[in-house]
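Heads up, one of the protein chains got dropped from this complex, but the rest are sitting where they should.
Chain IDs A and B follow the sequence of writing; residue 1 opens each chain.
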Amino acid sequence: MITLTHYLVLSALLFTIGLAGIMTRRNVILILLCVELMFNAANLAFVAFAKSLGDPSGQVIVFFVITVAAAEVTVGLAIAILMARRLSTLNADEVSLLKW
Amino acid sequence: MVTGFPVALAAWTLLLAPLAAAAGIPLLGLHRKRLSASLAIGGLLVPFACACWLLLHTLQGSLHLPLEVKVSWLLLPDLAIPFGVLIDPLSLLMSLIVTGVGSAIFIYSTGYMAHDSGYSRYFTMLSLFAFSMLTIVLANNWLELFIGWELVGFCSYALIGHWFEKPQAADAGKKAFLVNRVADFGFMLGILALWAHSSPLAAERTLNYQLLQTRLPSLLQSGWLSHETLVLTGLLIFCGVLGKSAQMPLHVWLPDAMEGPTPVSALIHAATMVAAGVYMLCRNFWLFQGAPAVLETIAWVGGATAFFSAALAVVEPDLKRILAYSTLSQLGYMVMAVGLGGHVAGMYHLTTHAFFKALLFLAAGSVIHGTRRQNIRELGGLRRSMPWTSATFFIGALALCGFPALSGFFSKDEILVLAHEHNALLYWIGSVTAGLTAFYATRAWCVAFLGQAPEHLHAHESPPVMLIPLVLLSVLSIVGGYLGIPAFLGEPAGAFHWDVAATSLAAIATGAGLAWLIYRRKAIAAEAIARRCAWLHRLLVNRYFFDDVYTWYVEQVQQRLIAGACALFERFIIIGLAVNGLAWLTQLAGRAIRRVQTGRVQGYVLGFCCGIIALLYLAGRF
Partner (left out) sequence: MPTVVPVLAVLLLAPALGAVLLCAVPASRADWARRIAVAATSVSLALAVWIVFDYDRATGGYQYEVLIPWVRPLGIGFHLGVDGMSAVLVLLHALCSFTGVLISYAIKERVKEYYIFYLLLITGVFGVFTSLDLFFFYFFYEMAVIPMYPLIGIWGSDVKEHGVVRFSKEYAAMKLTIYLTAGAVLALTGLLWLYVSSGAGTFDVVALQHHLSAFPLDARRQAMIFPLLAVGFGVIAPLWPFHSWSPIGHAAAPSAVSMLHAGVLMKLGSYAIIRLAMGLLPDGAVMWLPWVAALCTMNIIYGGLVAMAQKDLKLIIGYSSSSHMGYVLLGIAALTPLALDGAVLLMFAHGLMTALAFALVGHVYDETHTRYLPELGGLGKSLPFIATCGVIAAMASSSLPGFGNFVAELLVILGSWDRYPLQAILAVLGIVITSVYMLRMVRGTFFGTLPQTFTHAQDAQTFFARLPYLVLVAVLLLVGCWPRPLIRLIDVSARPFISTFAHPEAIRMATTTSSQPR
């Protein structure tokens, strides 16, 4: 029997993997992928709760999140393409223009 | 019996006609010369006619003085300031002088200023001056007086600086206004003190002459107005006189004011405005009467001014400035008379002085008009080339000296009698001053009008429009003593004192004789005397160093030290240290905190996560 706990553990694992990826990776594309991972971890948790509590609003929120995530990826990839074109790099550390 | 509307109309016309002229000239076009002159002259002749009409009815006994008409200018529950016309013998006499002598001078001006580019501006300001002066004269309360007081100051400023392209004229106007402003600081405080102590009830405070006069005894009795306050108030109000009537030590502006056109000097700086201080003292003599200490001060200031400025006239080479010092000296006489308790004597001398000093100035103006020179050393022999001017100047000078049977003799005698009775020292000062007066008048006469004309002096007699006023004023200077002025003011002239008259005649004869010997006979060389008394000569030529001290104070102390220090404080402490210092601190804080912005995304994420964890931890605890 797969209980709520299993889902939540999986979600937490996915979330942590994503977070760790964001913090350790330098490639912008990979960072974006990790962000997606974290979104999906959250989505999983939402769906799991919706199922176990019998409240469909959790599933509704997931649709919102997917929409927002799509928009986010669009902007993020656009930035990545611009980075590649203008700065010829995808390394996040090399792009530190917004600092003191 | 005349009452009601005609009287009120006459009173208001007397005050407001010159104002209408002053407003009309700029509105109807500044470029129309004849129109502006006619408006100005008409605007003064009409009030003159009104004043004559009122005088006629007063003398006939068909008009009861004092009469008062007023409108409320400010009306609040706790402050009511009327704007009114108070006509009593004193103000009627003074308004006759202002409008009568003024009309003569206005007419004279059409000749004197005929080719001036600022012709209409000149007449606008003259008319405004006439209105302001009449406001002082006819005021029924202190504030109205003050309004006129300030406005004549402004007109004086504008008229002295009429030829504003000339730096000296512009500076002289500014000086006159500022010196008067300093004096008015005291005057204003005096009026304020009077207002504050005019009633124990805030709502019943007043500045009305008649009300104050009736209240004064009870105020003093109840102790609401202490004697010390009264003395202080009196002294503060006298400060105003120091400025307006150019008494020492605030006399310095009057000689400089001679930069203005000569008719202006005649009207404002001889006959009327400078006499306003004396008039104010006479008008409110009831206030000073209760404070002998104030009267004593007034008398001494007047005596000192009379003597010291007469001495200055002795060494002055400029014809107009000689007359200016003479005016100072004569004003000193008047102020001294008031200080000795003789406000009628003061007023009497004011009247005769208005006649003969206006005459002298206009004659001097005629000289300047005819020769383009005003230094007496560059003049001479005018008696032949300018007979009318010379004759009238001679009459004026005689009256000024106090030659028997002329107007100046009677009025000066009244003052000397008064001094003789009250204060021996002031009496002697007055008599010596009479001698000095005769000396400088004779000197001016001998040097400028007698003797040989210097080369290149092309003198020509002035046009009739300038000579007719001279003749009219000469007549007044001669008969001024027989008009019964003291009696009109309610205090018939006292018995004739042979001893006082003899002393003053002796002084006059000595002064005139000495001047004759020095400047006509050349029996004594003026230079030799100057060399013998070098220090005295230096003191007089430098005008007792008053101007130097004031200039030093204004430029070095006031402008550079005080104002300069404030400006530096503003620039470096308030702006530099406080305001910009705060801005600098803000920038410093920004510079410190921006180190956190490393630009590394991972760093931000780490910080973000730590923050979330900390929040979650906190949320768990509460």
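Definition applied: a contact is a pair of C-beta atoms (placed from the backbone, for glycine too) under 8 Å apart; a residue touches a chain by one contact, two chains touch by 3 or more.
The structure displayed is predicted, hence computed values, not measured ones.
List the neighbours, among the chains on screen, of the chain that has been left out.
The chain that is not shown is in contact with B.
Can you work out which residue in B:8, B:151 or B:216 touches the chain that's missing from view?
Answer from the full complex: B:151 touches the omitted chain.
Write down which of B:76, B:201 or B:534 is the residue touching the left-out chain.
B:76
Quick one: which of B:6, B:564 or B:590 touches the chain that's been left out?
B:564
In the complete complex, which positions of subunit B touch the hidden chain?
Within subunit B, the residues touching the omitted chain are 72-79, 143, 146-147, 150-151, 154, 157-158, 161, 164-165, 167, 170-171, 174, 177-178, 181-182, 184-185, 188-189, 192, 195-196, 202, 558-559, 562-564, 566-567, 570, 574-575, 578-579, 583.
The rule is short, and it goes like this: only the chains that are shown with their structure count from here on.
Touching residues of subunit A toward subunit B in the complex: what are they?
Residue list for subunit A touching subunit B: 19, 22-24, 31, 92-93, 95-100.
Please name which positions on subunit B make contact with subunit A in the complex.
So the residues of subunit B in touch with subunit A come to 594-595, 597-602, 605-606, 609.
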